[in-house]
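Missing here is one protein chain; the remaining ones are kept as they sit in the complex.
When the chains are written out, they are named A and B in that same order, and each has its own residue count from 1.
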Amino acid sequence: MSTAQTTSKTVAAVGSVAQWTEDRTGASKAVREFGRKIFPSHWSFMLGEVALYSFIILVLSGTFLTFWFKPAMAEVVYQGPWTALHGVTISEAYASTLEISFEIRGGLFIRQMHHWAALLFMAALTIHALRIFFTGAFRKPRELNWVIGIVLSMVGLGAGFTGYSLPDDLLSGNGLRIIDGLLKSIPLVGTYISFFLFGGEFPGIHIVSRLYSLHIMILPAVLIALIGVHLMFVVIHKHTQWPGAGHSEKNVVGEPVLPTFAAKGGGFFFLIFALVAFISAIFTINPIWNYGPYDPSPVSAGTQPDWYVGWADGILRIMPGWMEFYIFGYPISLNINIAIIIMLLFWGIAMVWPWIEAWMLGDNREHHILDRPRNNPTRTGLGVAAAVWYAVMWAGASGDLVAVFFHMSLNDMIYIFRVLFIVGPFIAFFLTRRICLSLQRKDRELVLHGHETGQIIRLPHGEFQERHQPLTPHEVWALTAFETPQVLPAQPGKDGKVSGLERVRARMAKYFYEDRIHPVTKAELDAAHEAHHHDEVAAGDHDDHKGLEK
Amino acid sequence: MKLLAARRRHPMALVVLLLVGLLLTGGAYSLFTGSTTASADEYSAADVEAGQKLFVTNCATCHGLNAEGSENGPSLIGVGAAAVDFQVSTGRMPLQMHGPQAQVKQAQFSEEEIAQMAGYVASLGPGPAVPDEEWLDTAEGDAAAGGGLFRTNCAMCHNVVGSGGALTRGKYAPNLTEVSEKHLYEAMQTGPQNMPIFNDANLSPEEKRDIITYVREVSETPSAGGFKLGSLGPVAEGLFIWFFGLAGVVGITMWLTARSK
Partner (left out) sequence: MTSIQHSGGPGGQVEEMNGFQNPGLPEHKPRITDSSPAAERLAERQIAAWFIVSMIGTIWFIVAYFLFPVGDSGALVRIHTAGVGLGATVALAGLGIGIVLWAKNLIPDAEVVEDRHDIAGSEEDQAIALEILNQAKDESGIARRSLIRNTLIAAVAIAPLPAILVFRDLGPLPGDKLFTTLWGEGVKLCKDIGMIPEENQIEPIRASDVTIGSVFHVIPENIRDSGHPLDEKAKAAVLLMRIDPSELNTDPDREDWGVDGIVAYSKVCTHVGCPVALYEHQTHHLLCPCHQSTFDVTNHCKVIFGPAKRPLPQLPITVDSEGYLVAQSDFREPVGPTFWEINTRETNA
C-alpha cells in the first residue's frame, strides 16, 4: 500500500502527537472531508454564526453564574453591601444574585454578559431567520433545517424566559404572575397546570428551583442538540450562494475551511465575544437591585419582559376584554388564550411555509442559488407582512413607554396598535410587493441601457444625450440569472379530473405570482443595443416598459 | 387666634368663616390628621392680603374669586399652602393651556409671591403646610425602609427608580430624579392632579422622608452596571441590542467579508 505509506509519512512529518491522535481517532479522514469544504463569503451569511457564538458565551458565562446562584426561595434578611435593601426580607435566589452582582469580583460583568448575550442570541437568530426567508434559502433540500431553526427560536424563547425569572426580583415575579394568569386561562386544565407548575398557589416556594432545572439542563441540552443537527445539515447541504458570475446550482464558490474560513470564523468569534464584553462592561442590564424582591403587591411602571417575549405581552395588551365570554358558566378567555394561539400559529405557518411555497408553484427542484428578495416579490411581501405583524405586537408591549416619550395618550396608542394589528400586514404586503416590482424594473432598465455615465454628448443633428456605459457580462449575469416563478395552471390528476385542492392551488398561484417581471433575455438586450445604436442616430424614444407580463 | 381676630373685619371674613364652618362640620372625610397640617398661622396678615391680590389677578379666572372653584378649576379651600407652593413653584400653575395634565415649566412668580399666595390659600381653610426642613433632610432618612414604601405606594406609577410612567388618556407620572426634596414631599402631601393624597396617617412625615431619601439615593448613585439606559427596563435594553448590538454585529460582518485591497 504505497499511498498509505506516503500518507503516514506526511502525517509523521507533522509530528508524533498528530500520529498518536491519528492512530486512535482516524482524524485524517475528517480533515480530508472537511478541511477544504467551501463557504461562500458574504456578510449576510455570518448572522447565524453570531447566534452560535452568543450561545457559546451563554454557556460559559452561565456556568460561572451557577457556582454562586442559589435557586431557592427560603427567606433571608439582606445585610449585604447594597444599603437600599438593608433589613429587607428577600429570597435566597435574589440574595445570591445580589451577591454575584456586588460581592463577587467580575460577577456583575459576567452576569451582564450572560444577559446581553441572551438578548443578542435571540436577535441574531431572528435576523438570521429573516435572511434565510427573504433569500429563499429554506427551499429544497433545506426545509428540515428551516424547521429546526424555528424550533431553536421557540426553545430559545423558553430558555430566555426561564432565565429572566430566576433572580426572583419584582420584575421577574410580575412576569411569572402573568404566566400564571396565562396558564389559568387555558380551558379545562389551566388551573391544574398552574398548580402543578407552581407547586400549589402562586407564587409558592418551588417555581425558582423548577425553572432553574429547565434553564440549566433540559433547555440548553435541547438547544445544543438542535444546533448540532443544524450545523450538520449545513455541511451535508453545503452553503447556498448568491447569483453571480461563476456561481451555479451545481457548485459552491468561496473560501476553504482550512485555513481561510476557520481563521475568519475564529477571529469573528473573538470579535463577537469582545462586542458582548464591551456592552457588558459599560451598559447596565437588568439592575435587579433596583427592582427589589418579589412581593405580589407592588409593581413598577413599565413592567415588560425581555424583547423576545415582548410580542406575547403586546398581544395581551392589544386584545379587548369582550373576547372573554362564558359558555354554560365556563369561561373562554380568548383575550388571553389568543396570545398562545397567535404564537403557535405564527411559528406553525413559518415551519410549513417551505412546503406551501413549493406546492403553490409545483416546484420540486433543489435550490442552491439564492433569490434576491426583489426577484420574488410575493415571498418578500409576505415576509415583510409577517415581520410587520410581529413588530406591531412587539411594539404593543411598549405602548406605555412610547406614549410617555411622545406625549401621546396611552389609550390612543392601544387603539392605533389594534388597527395596525389588523391592517398593518396587508399594507406591508401590497407596498412591499410594489416596491419589489419597481426594483426589478429598475434592474431591467440598468441591464438594457447600461450605467449612466454623466457624460452628455451632442448628436450630429443637435440633440443632447447622456452616454450610457453597457454592463459587463459579469454584471449582466448577476442581474439576469434568476427565474421568475411560473404560474402552473390547475393540472388534472391521475383520473383525468382537476381536484378541488388543485383548483385552490392554481388560484393561489395565480393570485400571488401573476404580477411578475421577467429577467432581461439575451434577445432583448441585443434588441436594446440595436435600438440604442439606432437611437443615437435617429434620436427616437427608447423608453422601455417591456417585461411586465400580465 | 389673634391673627384671625384681626382679620375679622376683612370683607372676605364672612365668606371664609362660612366655608370653614361648613367644611369643619360637614366633612368627616375631609379631615386631615397629622402634625404638618397647619392653618395660616405662619403667614402675616399683609402676606395674606398681598396673596389675595395675586390670587384674584392670576388664579381667580379658573379657581373662582373666592377660590371656591369653577368649571375650569377645582376649589382651593383646604388644599393648604403646600399645594400652592408645589403647583406654582414647579410652574404647573398658572396653567398654560388645558391638556391632560399641567406641565412643569419656569415658575411664573417669585418665592415671596408664592409664599403670599400660599398664605392666602392657607387662610381659607386648614390644609397641609409647606413642610419643615426637618422632614426634607435625607441624611436622617432610611433608604431601605423608603425603598419598601416606594415600591408599594409609588413605583406602580413612577417606576421603581422614579423614571416615570404612563397614566390613562395622555396623563403621566413624571420622572422624579430631578424633583426637589420639598416638592416630593408636597406632592405626596397634596396629591397634585391625579396623584392620590398620602396624608400623614398613610405615610407619616418620617416615612415620607424615607421615601425622599430612597429617591435621592437611587437617582444619585451611579448604576453598578454602567450606563443606565434611562432606567426604563427591558424595552430600553431590547432597543439597545437591536440598534447598537446588531449594528455592531453587521459592521463586523461587513468588515470581515470585505476583500482586502
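Assume a contact is a pair of C-beta atoms (placed from the backbone, for glycine too) under 8 Å apart; a residue touches a chain by one contact, two chains touch by 3 or more.
This one's a predicted model, so the numbers in the text were calculated from it and none came from an experiment.
Checked against the full complex, the candidates B:Gly148, B:Gly162, B:Pro205 or B:Gly238 give a single residue touching the omitted chain, namely B:Gly148. Among the residues A:Gly321, A:Gly454 or A:Gly500, only A:Gly321 touches the chain that is left out of the figure. The chain not shown here is touched by just one of A:Ser96, A:Ser153 or A:Asn174, and that residue is A:Asn174. In the complete complex, the residue from A:Leu166, A:Leu271 or A:Leu420 that touches the missing chain is A:Leu271. Seen across the whole complex, the unshown chain contacts chain B at 28-33, 145, 148-149, 151-153, 156-157, 165, 167-168, 171, 173, 191, 193-199, 201-202, 221-226, 255-256, 259-261.
Quick note on the criterion: only the chains that are shown with their structure count from here on.
Note for the complex: chain A touches chain B at residues 41-47, 50, 83-88, 101-102, 108, 112, 116, 119-120, 123-124, 127, 170-171, 264, 267-268, 271-272, 275, 279, 281-287, 289-292, 295, 297-307, 310, 397-401, 403-404, 407-412. The touching residues of chain B, counted against chain A in their complex, run 100, 143-145, 147-148, 151-152, 155-161, 163-170, 172-173, 214, 217-218, 223-229, 231-235, 237-242, 244-246, 248-250, 252-254, 256-257.
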